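Dropping a structure here in structure tokens format, bear with me for questions.
A single protein chain has been removed from this complex, and every other one stays in its place.
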Amino acid sequence: MNTNEKLLEVNDLRVEFRMRDGVAHAINGVSFELYARETLAILGESGSGKSVTAQAIMGILDSPPGFVTGGEVKFRGTDLLALPENERRKVRGPGISMIFQDALSSLNPVFPVGWQIAEMFRQHRGMNRTDAEAKAIGLMERVHIPAARERVRAYPHQFSGGMRQRIMIAMAIALDPVVLIADEPTTALDVTVQAQIMGLLKELQDEAGMGLILITHDLGVVADVADRIAVMYAGRLVETAGVVDLYARPAHPYTKGLLESIPRLDLKGQTLNAIGGLPPNLLAMPAGCPFHPRCRYAVDICREGEPPPLEEVVAGRAAACHRVKEVYGDE
Amino acid sequence: MTDTYGSNSQPLLPEGAIDGIVRQPPLDEQSAAPARSLGADAWEAMRRSPLFWISAALIVIFVLMAAFPGLFTNKDPYDCPLELARDAPSADAWFGRDLLGCDVYARTIYGARASILVGVLTAFVTAVIGVGIGTTGGYVGGWLDTLLSRTADVFFAIPLLLGGILIMFTFPSDYDTPYMVVIGKVVFALAILGWPNIFRLMRSSVMQVNPLEYVQAARALGGSPWRVVTSHVVPNSMVPVIVVSTIDLGAYIAAEATLSFLGIGLRPPAISWGQAISEASGLGYIRAAPHMLIFPSVFLSLTVLAFIMMGEVVRDAMDPKLR
Partner (left out) sequence: MGKFIVRRILQMIPVLLGATFLIFALVFLLPGDPTVGRCGERPCSPAYVAAFRAEYNLDKPFIVQYALYLGKLVQGDLGTNFYGNSVLHELAIRYPVTLKLALIAIAFEIVVGISAGVLAGIRKGKFVDNLVTVSTLLLISIPVFVLGGLAQMIFGIKLGWFPVTATEGTWYQLLLPGMVLGALSVAYAARLTRTNLVENLRADYVRTAKAKGLSPKRAIGIHALRNSLIPVVTYIGASFGALMGGAIVTERIFNINGIGYFIFRSITQRDGVSVVGAVVVLVFVYLVVNLLVDILYGVLDPRISHD
């Protein structure tokens, strides 16, 4: 596998939810790329569209109400959105795989965990029951579940939160996926367990060379594991950058606000700057830049017309802001 | 029966989009839209449902029929010329005549009273018993709650119709038993087997609210938590009780009719649909005089339907999850 192989390319993805009260534009032209061995973090608060992006890539949006209305999701050059559902289904698992936030509810409560892992082999590879179970045990050992052989027939509720998330991971990596999407994989866990799970993901990625998309709202998690960050707001990417660059010098007021809202040891004693206001209602988006009602840089141009496009700031990073010069230059 | 599947996970909707749309509208948006309470929301939903209006109209008609049968017919249901027995429907007797020559239309109209009386009284009695005992059990807890719950289990273990047959058989009525005494017996038989339904509902409502902070606060402040329970918990739990009671009301009407059909509920001279259907279901009569069967059957089914439908419409309106 070529280290620089482009695994995934998302172009101008658009998703809307058709609800009783109107149409919600959940994703409005999101584009990004993912390379082999790379970890891309998609960062945003709830409602920003980060999970919807993941579900649209996987093709598991609840439809209705969710509809992909435009764009491309190219997986190794093939546009998944153009594939018939039956073909696309075969990509899920061996091609792109996904783990979810709440492992307890994401695992089926009435089937043994080993059965659920083995199902990947039985359905995709047509393996028999015994071989698939042996594979499941191997995977459980690979994600460091103690006494895997004895616990392969246990049910999800008989495991701790961290162990359940390991089972989710074992299931997701069963068919050696090319891309793994982790949707808030550690949000429901204790801090120490969080670190273990992130460590495990990193370890598996190094072994297999997967591309990893990490969806999170937690800046702390991102800093440790991500190579690149894409910051999402109101269904758009507002900034993309390498992780070090972004932390050092944000180019979008929203990113800046997020970074300022983290407690920092070196600024002990100072007041934390939380971002005022709430994310916009997706049913009634404000004119202009969707962030302007909460933005301290906002001027007249931000309040009218189309939202600013994502444009290159310096090589390797981009931001969607009319006043990017002021923000980027403002230390 | 419906509480057996409580352990399922939260319904999944796309986390991002829904949070942005429904759960956290910006404050200015919130204040711009009219504040809608659950009750107002439910009323909105019901008002738009044709089923609500159909069932409401049916209930009004049948209650009027029960209270003032004279509004619907000027015939005497006891005026039975034997020589006209089993006559088919005609201009004189719209629904025809029964075995004894009585006017089926008049008897069907007068039969509403028994059904409505039994249904309403039984629903009322079960609600009073169930709410009273359920609130006590849920609030006091401990051994008393265990005792009450196990007692309810015992009553719940006996199927309504089988228990009703036993009780009605043990307390037979005859020709001279006053009308209201017969009604009272049926109500007793059904209520004694029906109350655990409401008891369970009420008990779990109270136990849900009990640990909430304002109840605990009342306790901590030395105020009477009993007062909190009766002035907050009970009124708040009344909607499910009313919904379930309305649905049960339909079931009680059907049970009464079944008992009468079997000959141990209402008996002559009382007029009831169950008994009319029983008389009409002899095989020879179904062939020769189907009108005797059809009209009381339709009225009975419509009455049961009206109450069950009303209960379901209210329940669906109150439960946004199902919308």
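For reference, chains read A and B in written order, and residue numbers begin at 1 within each chain.
Please note the rule applied: contacts are C-beta pairs under 8 Å (C-beta built on N, C-alpha and C of every residue); 3 or more make two chains touch, one makes a residue touch a chain.
Computed from a predicted model, the values in this text were never measured in an experiment.
Chemist: Based on the whole complex, identify which of A:K6, A:R92 or A:H144 touches the chain you can't see.
Modeler: Considering all chains, including the one not shown, the answer is A:R92.
Chemist: Pick from B:I165, B:M207 or B:I242: which residue touches the chain that isn't shown?
Modeler: If we include the chain that is not displayed, B:I165 is the one touching it.
Chemist: In the full complex, which of B:M65, B:V215 or B:A254 touches the chain missing from this view?
Modeler: Answer from the full complex: B:A254 touches the omitted chain.
Chemist: If the missing chain were put back, which residues of chain A would it touch?
Modeler: 58, 60, 62, 89-94, 97-98, 100, 102, 105-112, 119-120, 123-124, 155, 157, 168, 171
Chemist: Need a quick check: the contact residues on chain B for the chain that isn't drawn.
Modeler: 1, 4-5, 7-13, 150-151, 153-155, 157-163, 165-167, 169-172, 250, 254, 257-258, 261-264, 274, 277-278, 280-281, 283, 286-287, 290, 293, 297, 300-302, 304-305, 308-309, 312, 322
One rule holds in what follows: only the chains that are shown with their structure count from here on.
Chemist: Which integer distance in Å separates the CA centroid of chain A from that of chain B?
Modeler: 51
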